[in-house]
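== subunit A ==
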Amino acid sequence: MLEVIELSKAFGALRVTNNVSFKLEQGERRVVLGPNGAGKTTLFNLLTGELAPDSGKINIDGVTVNQMLPNERVRLGLGRSFQKNNLFTGLTVGESLRLALAIKRQKTFSLWRDGTRDAGIVERAEEIAGMVGLTTQIDVSCDALSYGARRQLEVGLALASEPKVLLMDEPTSGVGPDMTDAFTAMVGGLPRDLTILIIEHDLDVAFDIADSVTVLNFGKVVFDGTPEAARTSREVREIYLGDWAGDA
Partner candidate 1 sequence: MLTDPGYLFVQFLNGLQFSMLLFLLSVGLSVTFGLMNFVNLAHGALYACGAFIGYSIAMATGSFWAAFLLAPLAVCVIGAVLYGVLIRQVRSAGPLTQVLLTFGLIFIFLDAFRVIWGDLALGVSAPTLLATNIHIFGQTYPLYRLFLICLGLAVYLILWLFLERTNIGAMVRASVDNAEMASCLGVNVERLFFAVFCTGCLLAGLAGVVAAPIVSVYPGMDLEILIPTLIVVVIGGLGSLKGAIVGSLLIGMLQTFGQVLIPQLAGSLSYILLGATLILRPEGLFPARAH
Partner candidate 2 sequence: MYYPSKLRSAVAALLFVAGIVAAFQAGYFGKEILVEIALYALLALSLDFLAGFGGMVSLGHAAFYGIGGYAYVILSMQAGVPPLAAMGLALVPCFAAGWLLGIVTSKVRGIFYIMATLAFGQMIYVFTFQNRMLGGSDGIAGVPRIDLSAIGIDMNDPSIFACAVVVATGLVYLVFSRILTSSFGRTLVGLHRNENRMRALGLSVRWYKAMASALAGTAAGFAGTIAAQHTMFVSPGMMDWTTSGEVLIMVILGGLETLIGPIVGAAFVVLLKHEISEFTNHWHFFIGVFLIVAILAGGKGLYGSLEAGVARLTRKKPVADDASDAAPAETPEAGNA
Partner candidate 3 sequence: ADYKVGLLLPYSGVYASLGNDITAGFNLAVEHFGKDLGDDSLTLVQEDTEVKPPVGLAKARKLVLQDKVDAISGIVSSGVLAALRDFVHQTETPLIVANAGNDQMTGERCSPYIIRVSFSNGQVNRPMGPWLVEKGVKKIYTLAPDYAAGHQMIEAFSKSFTEAGGEIVDGQFTPFRKTKDFGPYLTAAAASGADGIFVFYAGGEAIGFVKQYGEFGINEKMPLYGSGWLTSPLYVAAEGKAADGVITSLNYSPSIENPENERFQKDYMATHDRPASEYAVQGYDAGRLVIEAIKASGGDKDAFKKNLSKVKFSGPRGPLEIDPATNNIVQNIYIYETKVAEDGSTSQEILDVVEAVRDAPNGCQMN
């Protein structure tokens, strides 16, 4: 589904992504862990095309996408949410979701018809709002949402780009314990054939969702395996968990 082959990226002398390779099968859910500044967000940016790699290859569904623009990759089925909320100021939840769906379904060309009001899109937008727990706030402007609700919309927008591969960058950061639980449940309810790559620092969430784990450090993959193996890996403990994780 998604294949990354020897991907590298440097900012000046700083190698932020260093020969990263991994492979995601359809329906696989993988968590990317790593200390701050390990290059996780950068990896996402390389995958989505916001940054161009120095070397290496990215394949989606067997197609090499290195030369493709971000928007073209979205059409191939890549969707993402951002580490920092990246919403449409002044637009309501519903408007934002419908717009996202219209873009994905290529309904944005018309100068005459309002494709964002097509029955299929309106319904799907409501569904997604329901999935991220924003049904009651569908007509509320993004600016008036609480922080937690914004995080949920952030994920909603990623879902609305109807991805085959969903990338989520720390979806639960800054969200209180109760909403974090709701998020985990939501991901659990997503169709099983959806491939997910997620960056998380909240290990409960991470291990709850994950089928497999990749750990990055200084841009390098230092661990690739199952969650159970990750928990017990000495290296992961050393560079990422520290001793603290146990008693938090």
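How were these picked? Simply put, all candidates are chains of the complex that A comes from, given by their letters.
The working rule: a residue touches a chain if its C-beta (ideal position, glycine included) is under 8 Å from a C-beta of that chain, and two chains touch if they have at least 3 such contacts; residues count from 1.
It should be emphasised that the depicted structure is a prediction, and the values quoted were computed from it without experimental measurement.
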Which one touches subunit A in this complex, out of 1, 2 or 3? 2
Which of the residues in subunit A end up touching candidate 2 in this complex? 48, 50, 69-72, 74-75, 80, 82, 84-91, 95-96, 98-100, 102-104, 107-116, 143-150, 157, 160-161
